[in-house]
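Excluded from the complex is one protein chain; the other protein chains are retained at their positions.
Note that the chains take the letters A, B and C in the order they are written out, and that residue 1 is the start of every chain.
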Amino acid sequence: MLNKKVVAVIGGGQCSKEDARVAEEVGRELAKKGVILVCGGLGGVMEAACRGASTEGGITVGILPGENRQAANPYVQIPIVTGMSYARNVIVVKSAQAVIAIGGSYGTLSEIAHALQSGIPVIGLNTWSLSQNAQQDKSIIPAQNPGEAVDKALSLAKTNITKP
Amino acid sequence: MLNKKVVAVIGGGQCSKEDARVAEEVGRELAKKGVILVCGGLGGVMEAACRGASTEGGITVGILPGENRQAANPYVQIPIVTGMSYARNVIVVKSAQAVIAIGGSYGTLSEIAHALQSGIPVIGLNTWSLSQNAQQDKSIIPAQNPGEAVDKALSLAKTNITKP
Amino acid sequence: MLNKKVVAVIGGGQCSKEDARVAEEVGRELAKKGVILVCGGLGGVMEAACRGASTEGGITVGILPGENRQAANPYVQIPIVTGMSYARNVIVVKSAQAVIAIGGSYGTLSEIAHALQSGIPVIGLNTWSLSQNAQQDKSIIPAQNPGEAVDKALSLAKTNITKP
Partner (left out) sequence: MLNKKVVAVIGGGQCSKEDARVAEEVGRELAKKGVILVCGGLGGVMEAACRGASTEGGITVGILPGENRQAANPYVQIPIVTGMSYARNVIVVKSAQAVIAIGGSYGTLSEIAHALQSGIPVIGLNTWSLSQNAQQDKSIIPAQNPGEAVDKALSLAKTNITKP
């Protein structure tokens, strides 16, 4: 029954208008392709992506840091309540077969790092770039626009075990 | 958009035929009433409940302990990959507005305890009974059959914040 | 260098005078035997046990649920800050080779259950008793007084891998 792909959209809980526009289009494109959208469930990029997915009838999952399901943005259909603060970042990326990062600050950077540590592909739109310390073969893959980001995410989506 | 209620079904990863029959009917009843089913995503009671919900077109979420989404039972539609081992038990119950416990061993007992600690109602079907140490007002609420368990879960479902 | 044994003392954040007296003596006995004391770091039984251990020059570790090290009771020497709320209960017991439970409510019950789930022995002093659902061979082991509890904990202390 795991017949739908799952992609995480990560980014700041507050964001620029442009990042929000991009996130919303990413959400729409994912929903159009029948992909389940996972995110951290709060505002900014997360909310914009969920709003986009909802417009197209997609499924949205919000993995929340706090104790209160009501903290989810209004477009989250399935709230997961962790009460684990930032440790929920790990769950957001591990639950996805690919990650699309849009803008973001240190929380987003932690998610990018956890994804790369687990061998989950990360597609970037206007987000962090990593220094030369990164192994070249599995760093952030840049995309120019939402459609390209979604295409790359789906073509690279992991189908198997994440690394321990 | 949190317009659907969420109920967790907890119980052993291995279980008796009778517990499986009960869990499957609980899953069916939840789905008929439009409730999202959350569980630990593995076999036994979890699988039976998901199978029942699937029969009626319900939404099933499996919050997995390991690193591998493929470990989900075949009736999980939305796998959440935590990699956190038994700490995922906390997330299973916190994500629900009420919990239905069926049979189960120590893992189930930990989930019952976490739910009661967070003020989330627990309905029991052939499961643990708690000693006199428990405060009387918020312990396991017994049910005689799946239908009664689901009715009690929905009438008691928390609508608000879980306790810290 | 893992040459010291580690025992967890669990129990309520608020407790009776008698439970506090017992916890303090457990802490003293553990320290006299060179055992590292692990607990949840807060008040009640946890504080009393840490106070007892400190009296005898023992090492005390507090695994805190919140974000603030200052929440540790005054006798915690080594605060571990999880920010994971009740999910830290899992870490308290997994870090120990045996667990001594004193009084306690649902949080303590969750820790007892997690310990038994992981095959870590639990010694009980005036705490929960488990119903007949429990497999007889690995349930709570009763003790009559602090000295007996510490002796049993040390003789049963796991030396190896906890179960997955």
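Just so it is clear, a contact is a pair of C-beta atoms (placed from the backbone, for glycine too) under 8 Å apart; a residue touches a chain by one contact, two chains touch by 3 or more.
Owing to the predicted nature of the structure, the values given are computational and were not obtained by experimental measurement.
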| item | value |
| --- | --- |
| Residue in contact with the excluded chain [from A:Ser16, A:Asn68 or A:Ser110] | A:Ser110 |
| Residue of C:Ala72, C:Leu109, C:Leu130 or C:Ala149 in touch with the missing chain, whole complex considered | C:Ala72 |
| Hidden partner interface residues of chain C, rising order | 1-2, 4, 6, 36, 54, 59-61, 63, 67-70, 72, 74-84, 90-91, 94-95, 97, 118, 160-164 |
| Footprint left on chain B by the chain that the document does not show | 67, 82-87 |
| Residues from chain A at the interface with the omitted partner, ascending | 84-87, 89-91, 103-107, 109-110, 112-114, 116-118, 127-131, 133-135, 164 |
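Following the convention adopted for this analysis, only the chains that are shown with their structure count from here on.
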| item | value |
| --- | --- |
| Chain nearest the overall C-alpha centroid of the shown protein atoms | B |
| Farthest-lying chain, centroid of Cα atoms versus that of chain A | C |
| Length of the line joining the C-alpha centres of chain B and chain C, rounded to whole Å | 28 |
| For chain A paired with chain C, centre-to-centre distance based on mean C-alpha positions, whole Å | 39 |
| Chain A, residues touching no fewer than two other chains | 67, 82-84 |
